[in-house]
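Report on one structure; see the data block that follows.
All protein chains but one are shown in place.
Coming up: subunit A.
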Amino acid sequence: MNDRRRINGPASGTQPVVFENKSKALGRPQRSRKPNELRKIFLQTGLVPAAAGSAYLELETPSSTRSFIPTTSTIKLSCAIQGPKPLPRNSSFSPNLQLSASIKFAPFATRQRHGYLRDNVERDLGSHLENALNGVIIPDRYPKSALDVTVMVLEGEEDCLWNEEHGQERGISGVGLMNVLAESINVAVAALIDAKVDCLDLLSSGVAARAADSETDLLDPCPSEHEALACACVVGYLPARNEVVEVWSKMAAGKGREQVAEDLVDAAIKAARGSHKILTEVIKESLKHSIKTKHSANTKTTNDVEMKT
């Protein structure tokens, strides 16, 4: 597709690299964590000076050497909040805040190069994120205002190993995207608190899944660690009010689905509680930091200038 506003590659298009000697590839990584243990999260707020609020989230990197066919990848997200800003003058009055949330994948975020144009995956994830954030922001505090939440995915998680591109026949697909959505919700909430937007509670999100032929619920599943996942679920949860604002689940066919669905949602809520602990720690730290800098700015000698007006 010829995008007139960007610099394009060769006119005939290019082909991605095909690797040979697949048998020499590294084996599948094994899950070394306990079933109820989450991966370590690195989360920091206030990295974009021009935005009202911003946050950066990174999932723990497995210490592996660089490779052309990496077995796992991490999730790296950056979120920035613009607003609350006034709506355009000619728009009709609305007593509530107009929220627009979007998720953008960078071209280098996925195994196959992702183009710059917005596609259905981004729209879908964006609407899930908007759904979740609408459940936690108090809208009537900001009449006739708009809030823009943008999450930029610098590195996403893939659903399967590089040599399994035909997909897993047995289980479900798309668990990598569920992980991206869960972490997007977490980073967006951290940025919202950094922007000091009024919220009902500290929304946090978690993912739970079950491997095929297994009864244990796995929290924070990494898709490449398992041969096939039978079902997975991501929830957005408000811990203090014990409310769920967003649920997205995928299940392969099977008996006793209602019970499995309930158990899975409970497991995802446990995962969300784990993320909640980390979010509270991060927010406390960022508040302490902002109070310290404000205090030091008042006491240290500032370089004032004499102005003749």
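Methods note: a contact is a pair of C-beta atoms (placed from the backbone, for glycine too) under 8 Å apart; a residue touches a chain by one contact, two chains touch by 3 or more; residues count from 1.
By our rule, contacts and distances are computed from a predicted model.
> Leaving aside the chains you can see, what is the UniProt protein name of the one that's missing? Options: "Two-component response regulator ARR22", "Ribosomal RNA-processing protein 43", "BPL/LPL catalytic domain-containing protein" or "Protein PAT1 homolog 1".
For the chain missing from the view, the UniProt record says "Ribosomal RNA-processing protein 43".
> Tell me which of A:L47, A:V121 or A:A228 is the one touching the absent chain.
In the full complex, the listed residue that touches the missing chain is A:L47.
> In the whole complex, not just what's shown, which of A:R113, A:R141 or A:R241 touches the removed chain?
The single option touching the absent chain is A:R113.
> List every residue of subunit A that touches the chain not included in the displayed model.
5-22, 24-25, 47-51, 54, 56, 65-70, 73-74, 76, 78-80, 82, 85, 100, 102, 104, 106-111, 113, 116, 118, 148, 150-152, 154-155, 303, 305-309
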